[in-house]
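So, chain A:
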Amino acid sequence: MAEQPTGAPLGTGPRTGPVDAISVRDITRVYGRPRTSLRRPGPPVHALRGVGFDIPQGQRFGIVGESGCGKSTLLRILAGLDRPTSGSVAIDGREITGLRERQLTFVRERLQLVFQDPMSSLDPRMRVGDIVAEPLVAQGHGNRRERVAELLEAVGLRADAADRYPHQFSGGQRQRISIARALAPRPKIIVADEPVSALDVSVRAQVLNLIADLVDELSLTLVFVSHDLSVVRHVCDRVAVMHAGRIVETGPTGQVYEDPRHSYTRRLIAAVPTLGRALSGVSAADLNRE
Partner candidate 1 sequence: AGSLSAGKSTGNGLNIGLTAEPANFDFTRTDGAAIPQALLDNVYETLVKLDQSGAIRPDLATSWRLSKDRRTYTFHLVKDARFSNGARFTAEDAKFSIERVGSAWTVAQKAQMDVVDSVRAVSPTELEVTLKKPSNDWLYRMTTRVGAMFSRTGVRKLATEPVGTGPYVVKNWNRGDSITLVRRDGYWGRTPHFASVTLKYFKDPTAMNNALLTGTINVIGQMQSPESLYRFQNNSKYKVIEGTTNGEVVLSLNNGSGPMRNPKARQAVRYAIDHKALMDTCWAGRGKLIGGMVPPTDPWYQNLTDLYPYDRDKARKLLEESGEAGHTLRLRIPTLPYATACGTVVKSQLEQAGFKVEFDQLEFPAAWLTAVFKNSDYDMSIIGHVEPRDMQTVFGDKSYYTHYDNPEFRALLKKADQGSREQQITSMRAAARLLSEDAAADWLFLLPNLMVADEDITGLPVNSVSESLDLTGLGRS
Partner candidate 2 sequence: MTPAPDRASAEAPASGQGSPDSPDDVLTVRHLDVTAGGRKLVEDVGFTIRAGERVGLIGESGSGKSLTALSLMGLLPEGLRASGSVRLAGVGHDLVGADEARMSRVRGKEIAMVFQEPMTALNPTMRVGRQIAEVLLIHRTRPDRASARAAAVELLAQVGLPDPENAAHAYPHQFSGGQRQRVVLAIALANDPALLVCDEPTTALDVTVQARVLDLVVRGVRDRGSAMLFITHDLAVVATVCERVMVMYGGRLVESGPVREVFTRPRHRYTQGLIGASDLTVVDDRGRLATIRGSVPPAGRFPAGCVFGNRCDHATDVCATGPEWVRTGPDSGYACFHPVPDGGAHATGATPTNQEAGRG
């Protein structure tokens, strides 16, 4: 951590557009804990400690880090679903911190989420059509049935899937539904929290292809969170490595991967087993060796 100053935006590359899709300035998020001692208040959890970055329009931005490092917290703040303890977030140049729920409509229209668990991210009691249409209903758009059919087609499902319930679909199909829902209000930014971690490899490839296609076609800005470096490497242009609530390293994916500068990044990359390295004789002990 000593290698990177915290708080300052780490994005250093040339800006591609006049306004960044997402601009994060020095956010912290502290969760209170119930007290365990009579004398002292409960120890606070610093889920984010001075995180900052900018994501230009159209970029595919990856965030990697291990469990509990604050990735989901960060995403919730980006989406205006949680408030930072300090710091600020701007979406398309508009400040969202401190806004009330009602004033966040532009975020809801511009930014949508895709989640990890294909099981719990779809309401089991709603028809797929209603699920996909939910953002449309909430934002008061009309012409829903057609749009739903269009969206389902776009993610490779048949239009009559709208009348079924989520449990009637496989994990990969569910993740497609999730993506269709995210695309419904024609957002410019998609934020995906571990969208393929729960999927089998074969399905993972299908979903990753789909995401890549859609991002290209619709020229979306993508924020992609994963604990799996190789997935991020495949999907993203830039990556930020998070550790214990901080961003310890950021840069173009290839560069971070090939030439990690922070010791944590190095350790992370070393620990990832890959087929190629394994076949060339890298053992479990080697993975563990820092």
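Everything below uses one rule, namely that a contact is a pair of C-beta atoms (placed from the backbone, for glycine too) under 8 Å apart; a residue touches a chain by one contact, two chains touch by 3 or more; residues count from 1.
Selection criteria: all candidates are chains of the complex that A comes from, given by their letters.
This structure is a prediction, so every number in the text was calculated from the model and none was measured.
*Asks:* All of these sit in the same complex as chain A, but only one touches it there. Which of 1 or 2 is it?
*Replies:* 2
*Asks:* Which part of chain A faces candidate 2 closely enough to touch in the complex?
*Replies:* 66-67, 170-173, 200-206, 208-209, 212-213, 227-231, 233-234, 267-268, 270-279, 282-285, 287-288
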